[in-house]
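A single protein chain has been omitted from the complex, and every remaining protein chain is retained in its original position.
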Amino acid sequence: MFKSIMKFIYHFASPKYFYRLSGKLIPWFGWLTAILLIAGSIDGLFIAPVDYQQGDSYRIIFVHVPAAWMSMFIYMVMATSGAIGLIWKIKLADVIASSSAPIGAAFTFLALVTGSIWGKPMWGAWWVWDARLTAELILLFLYLGFMALEAAIEDPRAAARACAILAIVGVINIPIIHYSVEWWNTLHQGATVTKFDKPSIHISMLIPLLLMALGFKLYYVTVVLVRARNKVLYTDQNSGWVKELVKKESETSLV
Amino acid sequence: MYNAFFSLIKRDLRIAFRHKSEILNPLFFFIIVVTLFPLGISPEKQILAQIGPGIIWVAALLAAMLSLDSLFRSDFEDGTLELMLLSEYPLSILVLAKIVVHWLITGLPIIIFSPLLGTVMFLSNDAIETLMLTLLLGTPILSLIGAIGMALVVALKRGGMLLSLLVLPLYIPVLIFSSNAVGSSMAGLSISGQLYFLSAFMLFCLTLAPIATSAALRVSLE
Partner (left out) sequence: MLEMLQMGKYGAYVWSSYGLALFVMGYVAIKPLMDKKSIFKELAMKYRREAHQSTIKEQK
């Protein structure tokens, strides 16, 4: 049983099969992402009611919170797929991990900047050492470290394995870092109104949030597939199926 | 196995004492960095006492990080590391021995000289005691986590900058709890919570970091 499952996984993870399957999936995911993001934005920007405390500025949350969620989620994906690549030597898992890093870093950056844009009218300052923003900043450092390590090691296989170890170490440390930052923040909290905390979010605000969160997740799946396809193509450039594919493509583009 | 562990410690210590700069340079660095702050900010007693714990700890962090090169670099260059990988003993035990030596030659001197710097920064006696205690619990963590990072970059020619990018974010919990403990004891508050956290974190790193380090070494030396 286990053997046949592994066999299936190896088959699915073979570059050729992955390339073909993901090629079929990407348009679907792409359109679904676009629909969700557009619907979520319209709902969040115009339909959801004005918050009685924060006014319209709370609408930034519909970008900020999903981006922050994704920044954590993608790091977890990187660590998990890195571990899979390390243990079962599935190349595709390494590819997914390394293709995820820039997307995760982009989301982290987005969460940081939108958090600080939201903070300006709320706190009266562009930056406050709020627990969530600080933790997000540290997460950005972790992403940058991952990408820098990957760029520094020339052999792609060795780079993938080193990065997998780093991601696993990072993912074990993230809860500890979060805990310590939160603890540090409660001690040093000044007169600032902290956090996006909304103990009971109204359903009319929850729907756009969920739409956006789902849209962001699908966006990640789509983009990571596109990036992974590029990497697979490049690393497999000496095998027959890539040659055939390129040939076919160049013929059709010439006509 | 214990034999291998202790003979490796002995060998590395002997080598370290032959190159005394390996022990002295991190220590000098630590002292100089701390000295810069009163010159850069203000020699006023109140200000220094308030920022002192953080500064001493940041300096300790940087000194520990910059000295990580001595952990594996020379053994990598002369091929000893490759032999260690091939030896019959578990690599994580040998790695742990190297980490212990690193702590002995960089962490321990820092702890010994920290009361001096505490006095210079106008910390109270209680705070200096806490400072030493947190350094005693915290510097091993710095060596342990640093070893993982060093193992990842040991085969790279210019790994220094990269190493700081990998390791410093992971040092943050140590910095937060340690410097806060010193500050709290200055204010006469209880510090047992911080010390418990540091001890737990140290034990956690002690069990897992050698394993991660040996995995990283295997990747780097492939």
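All chains are identified by letter, namely A and B, in their written order; residue positions are counted from 1 within each chain.
As a convention for this text, a residue touches a chain if its C-beta (ideal position, glycine included) is under 8 Å from a C-beta of that chain, and two chains touch if they have at least 3 such contacts.
The shown structure was predicted, so the numbers you read here are calculated from the model rather than taken from an experiment.
Engineer: List the shown chains that the missing chain touches in the full complex.
Structural biologist: If we consider the entire complex, the absent chain touches A.
Engineer: Which is it among A:I9, A:L32, A:A106 or A:L144 that touches the chain not included here?
Structural biologist: A:A106
Engineer: Going by the contact rule already stated, which one of A:R59, A:K91 or A:R132 would touch the omitted chain in the full complex?
Structural biologist: Going through A:R59, A:K91 or A:R132 one by one, A:R59 is the residue touching the chain not shown.
Engineer: For chain A, which residues lie in contact with the unshown chain of the complex?
Structural biologist: 41, 45-46, 50, 55-57, 59-60, 63-64, 67, 102-103, 106, 109-110, 113-114, 117-118, 120-121, 219, 222-223, 226-227, 229-230, 233-234, 237, 242-243, 246-247, 249-250
Basically, only the chains that are shown with their structure count from here on.
Engineer: So in the complex, which bits of chain B are touching chain A?
Structural biologist: Against chain A, the touching part of chain B is residues 148, 152-153, 155-156, 158-159, 162, 165-166, 168-170, 172-173, 176-177, 180, 197, 201, 208, 212, 215-216, 219-220, 222.
Engineer: Under the stated contact criterion, what part of chain A meets chain B in this complex?
Structural biologist: Checking each residue of chain A against chain B gives 86, 138, 141-142, 144-145, 148-149, 152-153, 158, 161-162, 165-166, 168-170, 172-173, 176-177, 179-181, 183-184, 187.
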